[in-house]
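Structure record follows, encoded as C-alpha cells.
The complex is shown incomplete by one protein chain, all other protein chains being positioned as in the whole.
The first chain written gets the first letter, and so on, giving A, B and C; residue counts start at 1 in each chain.
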Amino acid sequence: MKIHEYQAKEIFSRYQICTPKEKLCIDTKEAILAFRKINKKVVVKAQVHTGGRGKAGGIKLASNEKELQMATNTILGMDIKGHIVEKVLISEAVDIQKEYYVGLTIDRSNHTILLMVSSEGGVEIEEVARVSPEKIQKYALPIGSSLAPFRAREVAFDFFKDIHLVRQFADTIEKMYKVFVDQDASLVEINPLVITSKEKMIALDAKMTIDDNAMYRHPDLDKLRDDDEDEKLELEAKQHGLSYIKLDGNIGCMVNGAGLAMATMDMIKLYGGTPANFLDIGGSSNPKKVKQAMHYLTQDPNVKAIMINIFGGITRCDDVAHGLLQAFEEIKITLPIVIRLSGTNAEEGLKILSTSSKVKTVSSMSEAAKLAISTLS
Amino acid sequence: MKIHEYQAKEIFSRYQICTPKEKLCIDTKEAILAFRKINKKVVVKAQVHTGGRGKAGGIKLASNEKELQMATNTILGMDIKGHIVEKVLISEAVDIQKEYYVGLTIDRSNHTILLMVSSEGGVEIEEVARVSPEKIQKYALPIGSSLAPFRAREVAFDFFKDIHLVRQFADTIEKMYKVFVDQDASLVEINPLVITSKEKMIALDAKMTIDDNAMYRHPDLDKLRDDDEDEKLELEAKQHGLSYIKLDGNIGCMVNGAGLAMATMDMIKLYGGTPANFLDIGGSSNPKKVKQAMHYLTQDPNVKAIMINIFGGITRCDDVAHGLLQAFEEIKITLPIVIRLSGTNAEEGLKILSTSSKVKTVSSMSEAAKLAISTLS
Amino acid sequence: MSILIDKKSRVIVQGITGRDGAFHTKKMIEYGTHIVGGISPGKGGTTVEGVPVYNTMQEAVLNTWADTSIIFVPARFAPDAIIEASEAGVRLVIAISEGIPVVDMLRVKAVLNKNGTSMIGPNCPGLISPGKAMIGILPTNIFMEGNVGLISRSGTLTYEMVDQLTRNGIGQSTCIGIGGDPIAGLYYLELLEQFEADPETKAVVLIGEIGGDAEERAAAFIKNHMTKPVVAFFAGQTAPAGKQMGHAGAIISSGSGTAQDKIACYEGLGIPVAREPEEIPELIKKLLS
Partner (left out) sequence: MSILIDKKSRVIVQGITGRDGAFHTKKMIEYGTHIVGGISPGKGGTTVEGVPVYNTMQEAVLNTWADTSIIFVPARFAPDAIIEASEAGVRLVIAISEGIPVVDMLRVKAVLNKNGTSMIGPNCPGLISPGKAMIGILPTNIFMEGNVGLISRSGTLTYEMVDQLTRNGIGQSTCIGIGGDPIAGLYYLELLEQFEADPETKAVVLIGEIGGDAEERAAAFIKNHMTKPVVAFFAGQTAPAGKQMGHAGAIISSGSGTAQDKIACYEGLGIPVAREPEEIPELIKKLLS
C-alpha cells in the first residue's frame, strides 16, 4: 500500500527525522491559513500516489498569498497520470545547499535490506539509475530491530567528512531503518534529503510503501489508505480472494494462478490481441469466486471477448464449470467466451459446460487465445 | 535498582500480563476506599524491598472493613528486616487452584537469558532451589527483541496439557521476556503465577530489578526509585565515584578496586576483626574522592579504627596521600588510622604522609590488618 | 536419484490438523511420501491419517528423526513455524503458506542461514520427485518419472509445462515450485547447481517471471558452469510496470526485471527461450537428441 508524502512525513516526525514545517490542505482557504502560520515562502505540493508530479506541474513555489492562491487553485483538481489531486501539502520552502537521495528497500538477492544513497538527489532516481548507475551507492544492511550505529556511520563517511554532517546523516539512516522494520515498509525513501545553508539535514520529500501482508499488525496504517479507483477495485477483488488488475485491452481473461495468468496475457499478445486485465482466481474452486470474476470481466466496457484458462490442480475444473453456469444465470452475458479446461476433472468440467451454448471449449492455451482473438474481427 | 511489587505490576499491565485488581495505599483511609471499590475479599501486602515479608507478617487477608483496618494498621509502620513499611497494596483476593513460579534472569554461564519455572510456586524459590532443585526447570533463552512463540510453547507444554492453559502460560512468558529486554531488567519474577478456579492465569506477585547501568535510557523507571537509608547512602556514594556499602563491623576500610577491597575485608576477618564497610575509591586518584571516602568512614559511629589499603596502578599513591592530608584538615579525626601504600609512587606517598602524626604506615596488607585490629584492644 | 527429496525423506507436516494440512497430508501419503508426523499445538497424542501428531517440532523430531518439514500454518504464524523447524534441526523446510510479511521473512532467512537449513517457498506449491515423493500441494497425476528437472516461481504455469512434457513422453527428475515472494528459499541458482550435480537429470526447464534479477543471475551460471541443456520460458511480457501481478515478487520496478530483459539476456547467452509453453517439449527433445 502506498501512502502519501504528508502521511510518510508524519511517520518520520514520530521517529524524529527532520521534516519542514508543513500542513495538509484540501482547499485554498486552508492553504492560505497554513501559509500565514508558516509565515515564509512555501511550496505547494500535490498529494497523489504517483511519481513525476514535479514534471507534471504538481509542485509550485509561492512567496505571497496571491501566488499561493494561484498555485493551489491550479494544482487542486489537476490530473497527474490519471490521479486527480484532492489534497496539497503547504510546505515551508527551505534554503538548499545540496540534495541527496536516500532509499531503503528489500534486497531480493541478498535477503537483506538494501540502502541506496546518491549525491544526485532531487531528480527521479530511476533516471539516475538508468543514466549513471555508478552515482548510486548500494549497501546491504542486515535485518534487526535497529541498525548498528557504526554501520550508519560507515555509510555517512562515504559521503561526508564534516562530523556534524556525518552525525546527522547517520542518524537519519538509523531512523529510516527503524521506520522500515517497525512499520513493515517495502520502501522508505527521502528524495531529496537536503542540507540547508545552515548545515541542517531535512527530509524535503518522503515516499513510503507498506507491505500489504503485514497490514494486520498496523491498524493505524490501514487508516492511511487512500486508493484511486483502480486500486479500490483491486482491493475489493482481493477481499473476494481474486487478484485483479485492469488494463487497456479488449480480451478479458480469467485464469487460475498468477504465472499462468501472465502467460495467458502474453499468449493473447503473441497472437495479436490485447489483454483487458490480469485476473487470477487463485487455488480454490469456490463457485462464488468464479461468479465474482465473471462480474469483473463483464463490468469492463472495453472487454469484447472472454478467455478462460484453467489448469486444474487443486482447483477442480468441474467446480469452475459449475461456477460459470451459475454466473450465466445471474449475469446477462452476450460476449463470446472461449474456455480451455485442463487437469483435474477437466472432462467432467467440459461435460458440464457442453450444456451451455454460451461457451466455446478448446483444448490448449494457444487455441484459446487464437479463437478469442478471432471472435473480435 | 529494585522496584516495588506494585510498580512491577504496573509495568506488567502495560504488557497485558494479567494482574489482580489492586490499589497502592499509604494509610487506612485509602485502604478502606480501595477495599470498597474492589468490593470483595482482599489481601493487604507490605511494599518493601526485601523478601520474606509473608513470614514476617507483612501480608494479611481481609474479608471486611474491620479486618482490613486491623491488617492495614498492623502492616503500615512494620519493620521487615530493617525496612519500615510505608505503603501497602490492597489487592483483590483470588481463588487459587494452583501456584507456579516463573522467573527470568541473566544466565552468566551461557550468556543468555535464563528462564526458571517451578510448579512449586508461592513459596520462597531460594528454599525450593536448596531443598529440591529438581523441581525448578531451567531454560536458556536466546537474546532478541522478543521471544519466539514456539519457544514459549515448548516450555508451556512441559507443564500443561490443556491448550487453553498452554496458551496463557506461553503468552505470559513471551510478555515477561519482552518486559525483561525492553526495560533492561536483571530480574523479572512472578511468584506465584496462579491458575484460578476459572482456569485463568494471574500474576499474584511481581518482583523486578532494573540494571543500574541501563538507567540512562529509562528515565521513567528512575522515578520509581524508592531507596531505604542504606541504599540512599550507596547511591550518593556512587555519585561521588565511590562504591560504598555499610556493614556492621568496627574497622572502616578504604581501598582502591573492588577485588582488593573484598580481599581487605577478608584479611581483617582472618586476623580476628570485623570490617565496618566495603569502600572502593575506584581507579582515579582524585583527592576529592579520598576526602569524601574519609567522610563516610568517620560518619559511621561504629567505626573505631580505619584501615587504608592502596595498591597504586593507575591510582597514584602520592595523590591519595595528598587527599588524606586535605581530609585531615577539614574533618576532625581522632580514630587510629593504618595505611598501606604500594605500587605507583608509593614512596612519594609515604613521604607526604610522614609529615602527619595521625597515621601509621605499614608495608603489607596483613600488617595493616593486624595493626588496625590491635588498636582496638 | 533426484534432488532435495526422495523415498528416504522423513517429513513432518506443520499445521496437520488444519483443513489444507489434513487434505494434502492424505494426498502426499497416497503418493508414497514418507510423512512421519504432524504438528498441532494441543493436539499432541492424536493422529491424522494415521500419522502421529505432536505439540512441538522439538518433540516431533526427537520421536521421528524427521529431516524435512512442510508448513501449512497461516501466514501470521508461519515465520515462527519455519524457525521452529529450523531450530529443531530439519534439513529442508517447504513453506506453502501465502502472505508472509517480507520483514518477517528477512528475519527467518537469517535464522535459516545460521542453522544451515534450506527452504523452498514460501507461497509455493512445493516439490516432487516423481515416483519417489511429493511434498507440497502438486497434482501428482500429471507428473511422470524421468530425466528433466524443472524450476518455476509459478504454480499452475508449472502444471501446464509439466503436462506438456508428460503428454510428450518426457518424464521429470524433480520439479520445484520455488514460489513468487520477494524473499524466498532455494532459488534458480542453487537448484541449477543441484541439477547439474544430479546424475539422473539430463536437462532443465527454467520458468521465470517478471521482477528481480534472479533469472539473470542464473543465466550467468548456466552459461559458465552447466554442462546440461536448459530451456527457459518467461511469463509477464504484457505486465505493466509498478503493478504487482499476483505474486508479490512479480512486479517490475525502476524499469528492471521485465520479461523482455530476461528473454534478451538468455537468448544473448545462447540459452533457448520458448515463446509459448507448447514449444517446450520440442526444444527439450531437440537438445537431448
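To be clear about the criterion, a contact is a pair of C-beta atoms (placed from the backbone, for glycine too) under 8 Å apart; a residue touches a chain by one contact, two chains touch by 3 or more.
Note that the coordinates shown come from a computational prediction; the quantities given were computed from them, not determined experimentally.
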Visible contact partners (per top-of-document touch definition) of the missing chain: A, B
Contacting the left-out chain in the complete assembly, out of B:39, B:64 or B:213: B:213
Residue among B:28, B:186 or B:356 that touches the chain left out of view: B:186
Residue in contact with the excluded chain [from B:143, B:331 or B:376]: B:143
Touch with the omitted chain, as defined above, among B:39, B:109 or B:377: B:109
In subunit A, positions touching the absent partner: 148-150, 153-154, 157, 162-163, 166
For subunit B, residues in touch with the removed chain: 106, 108-109, 111-113, 125-126, 129-130, 142-143, 180-181, 184, 186, 211, 213-214, 216-217, 243, 245, 247, 255-263, 265-270, 275, 278, 280, 283, 311-315, 342-344, 364-366
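We take it that only the chains that are shown with their structure count from here on.
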For subunit B paired with subunit C, centre-to-centre distance based on mean C-alpha positions, whole Å: 56
Residue list for subunit C, restricted to those that touch at least two other chains: none
